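Just one protein chain is left out here, and the rest sit where they should.
Right after this comes subunit A.
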Amino acid sequence: MKVPLHSPGPVGPTGRGPALPGPSRRGLLRAGLAASAVGSVAALGGCAATVGPVGERPLVPPKAPDENVTLTYWTWWPALQAVADIWNAEHPDIQVRAVTIPGGLDGGYAKMFNSLVAGNQPDLAQVEFFQIPSFLVENGLEDLGRYGALDHAHLYDEWQWLQAAHIGGHYGIPVDSGPLMYFHRSDKYEEWGIGEAPTTWEEYADAARRVAADTGGSEHIESFPVGDADWLAGLCMQAGARWFTTEGGEWTVDFVDEASVRVAEFWEPLVHERALDLTHAVWSNGWFQALQRGTIGTWTVGSWGDAIIRGNDPDNPGRWKVAGLPQWPGEPRREGTWGGSASVVLSGAPHPHEAVLFAHWLSTDQRAVDAMITECGIGWAASEQVNEDSVRNRGADPFFSDQNYTGIIADATRHIPSEWVWGPTLSRTKNHIGDAFRAAVADGTSFVDALAAAQRNTIEDIRHKGLSVRSAS
């Protein structure tokens, strides 16, 4: 699989063979060029084919007892080496080296895909849950069920574990997730006369309109995350939507089911009426400042947002509170997720057994989880148990108005739908949703049409991958 095996080198052995007559300079040059040309073309074209379908690949045996191996872990957390060092101190025969790469869609995934073609893939890599199907489409992941991962399944939250299970295989060990939480400024909610966090979306809409009207548009309940597909997917998941389903080897795409349309029709008037803030883009400096000042009073985000909120406003404990999402009346309680990642083994990596051992330790050892919380700022760790025993859970949290932060999230995780499936071309889907919603907000057009446009483009993408797909409607 390594490239040099294919390449005979710039000057092949014939050029040096003592039995052959001395080649002319031009001959040598020509031979060299031809050899390197053939070599590199063979290397470029040949590699992808050497990795067969995951089930048919031969099992890689575990290392010999006296053998020392070094595993490479590609992650976008710069501090992961500090966590791996805890493991390294106890496992001299399996050393782990963390290599910091760009964040997933900022180039990290492209780097992984290229490493698969070039044959220099790392032993382990961090991949977000939504991206796992995209890697499967490229035949890029090892089935960890073949390397002992399923023995540990009971130690993980089911809704997290299942996000890495596809077509009868298991392709990742969950590291962290982000249950969608409703972070809000309780002091401002008092001042605005809202009181506690809204329990239904109707209450939310009323409160949003009231705040905007009472303050003449200078303060808002929340900033609308224009074009943010992760946020939108989380809210549709919460409403009971299922964007992707599979049946008999065929994908069904449905961005405009009843639940998604309900979500789109809920936000559209709030945005077009300017009941939500649109001047400060979420994540911009102005927006962070507005959260501090209280002119924006809410952030609906994955539970990993807590570290960011604390960092943005560290000197004022007691201002913020956290709650589950407002609910849809007449429906069972449901929550959503935003983000989350797993440790995966890229196909063709040399030490899958040892990689699974480390990945499992990383996600379930209490010291590792605590170190990831303090060093990497992770969200909800892979099981309720490790979260409850973690450094984050030390009873009432003064920053969050003496709430039991971990308990509130644990409560929410019990209502996360576990049947949600991510599609096989999600990174493009996120682009399509972003482009369509940015245009809809700018032009004041229908959010449902934006969803429909994103659905059309997504179906096209999946078809272009050579997969069978249909629209639900």
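In this section, a residue touches a chain if its C-beta (ideal position, glycine included) is under 8 Å from a C-beta of that chain, and two chains touch if they have at least 3 such contacts; residues count from 1.
Operating definition for what follows: contacts and distances are computed from a predicted model.
With the options "Multiple sugar transport system permease protein", "Carbohydrate ABC transporter membrane protein 1 (CUT1 family)", "Response regulator" or "NAD(P)/FAD-dependent oxidoreductase" in hand, the undepicted chain maps to the protein name "Multiple sugar transport system permease protein" (source: UniProt).
Of the options A:Q81, A:N120, A:T246 or A:N312, the residue whose C-beta touches the omitted chain is A:T246. Touch with the chain that is not drawn comes from one residue among A:I86, A:V137 or A:A153, which is A:V137. If you put the hidden chain back, the residue from A:T72, A:T337, A:N431 or A:Q455 that touches it is A:N431. Across the interface with the omitted chain, subunit A contributes residues 25-26, 29, 32-33, 36-37, 40-41, 44, 49, 53-55, 105, 107, 109-110, 113, 133-134, 136-139, 166-167, 226-227, 246, 249-251, 281, 286, 424-425, 427-428, 431, 434-435, 438, 442, 461, 464-467.
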